[in-house]
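First the structure, in the form of structure tokens, and then the observations on it.
One chain of protein is taken out of this complex; the other chains stay put.
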Amino acid sequence: MIQLTREPIDYHELTEKVIRPSCGAVVTFLGTVRDLTGDEVTVALDYEAYGSMAEKKMAEIEADTRARWPDGEIAMVHRLGHLNVGEVSVAVAVSCPHRAQAFDACRHAIDRLKELVPIWKKENWADGKTEWVHPGSVATPG
Amino acid sequence: MIQLTREPIDYHELTEKVIRPSCGAVVTFLGTVRDLTGDEVTVALDYEAYGSMAEKKMAEIEADTRARWPDGEIAMVHRLGHLNVGEVSVAVAVSCPHRAQAFDACRHAIDRLKELVPIWKKENWADGKTEWVHPGSVATPG
Amino acid sequence: MIVRVRLFARCRDLAGADSVVVEVDEACRVSDLRLALGDKLPALRELLPKCAVALNEEFAKDDAVLSITDEIAMIPPVSGG
Partner (left out) sequence: MIVRVRLFARCRDLAGADSVVVEVDEACRVSDLRLALGDKLPALRELLPKCAVALNEEFAKDDAVLSITDEIAMIPPVSGG
């Protein structure tokens, strides 16, 4: 199950969804909005997606993760819109028969998501300025 | 925060407890009761602890995990008593500034818990027999 | 041929629009599209080399050839999660 949403992520429901009698381990990863990025103070983030492609890429990551760890379930949700510090921006829940697999599968899924899914965040700094985060490009406060 | 409990584990509350503005990543591990152990069908597990020592060892694991990953929070709860298939026996929630740390710290804590904490489970097999699980000892169905 | 290119995040802010229409030759490759976009929108020139190009919601290589029916998007470096 994959989803983009503008509502707060119900990661408890997401985790419940992946629990299976055949799986003894569940690992849930949450990305939360941090107050500091380097030395700069973040007050909020805005997340934007190329929605249809983001969903397609998330579905591919789900399929790839299932192919590598066939026994178990995976669910991932990414939130869009305006998020304050401490709010959950992304949740990935994975169940597997054993814990080493569950940790590895969850890590794999979130690593691929951060690498491949067309979603962007815009920093809202304490001084009122905003700046899109594009890793590897030269930062130009906007 | 560490706890032994005979009530169902509220892992949502546990996870909320570790979210921090300075941490961008939370990893929660759940151990759940599996229906199969090898080829044998489990219908339930009974967990028993040497309570005071188990709490002491869990507190040591919490302190050790904090010492290795100082920025962030950790909470772990183990349930005792009779658990049916699919129920959560243990939950470990860890927050860290970044996700690699959070995965490693959570994994470290559950690995140590399974190695060091005096808690035992008794299998309740489908045929009505029961058997304490003592890894490395010769199994003698009871 | 005339193609529309979707823009996101800083690309959109720099262009002041969420898409841009550019005229390109038939059999235009992704690398040609980058040049045409830089000509049309000089403000994008610095960011364009860092961007991926998506054709029909799939990352495309620089030698891929555009079709008039493709959904085309510039994908600046992603930062989800």
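Labels for the chains are A, B and C, by order of writing; each one numbers its residues from 1.
The definition used in the following text is that a residue touches a chain if its C-beta (ideal position, glycine included) is under 8 Å from a C-beta of that chain, and two chains touch if they have at least 3 such contacts.
Small disclaimer: the values here were computed from a predicted structure and weren't measured.
Enquirer: Using the whole complex, pick out the displayed chains that touch the missing one.
Expert: The undisplayed chain, in the complete complex, is in contact with B.
Enquirer: Touching the absent chain in the whole complex: find that residue among B:15, B:28, B:42 or B:89.
Expert: B:89
Enquirer: Out of B:47, B:69 or B:103, which is the one that touches the chain we can't see?
Expert: Spelled out, the listed residue whose C-beta touches the missing chain is B:47.
Enquirer: Which one touches the absent chain: B:36, B:100 or B:133?
Expert: Of the candidates B:36, B:100 or B:133, B:133 is in touch with the missing chain.
Enquirer: Tell me, which residues in chain B touch the chain that this view leaves out?
Expert: Residues in contact with the chain left out: 31, 47-50, 52-54, 56-57, 78, 89-90, 110, 113-122, 132-138, 140, 142.
Here is the rule we use: only the chains that are shown with their structure count from here on.
Enquirer: Please compute the C-alpha centroid of chain A, do the same for chain B, then give the distance between them in whole Å.
Expert: Once rounded, the distance between the two centres reads 25 Å.
Enquirer: Would you pick out the residues of chain C that each touch at least 2 other chains?
Expert: Answer for chain C, listing residues that touch two or more other chains: 81.
Enquirer: Touching two or more other chains, which residues of chain B qualify?
Expert: In chain B, the residues touching two or more other chains are 99.
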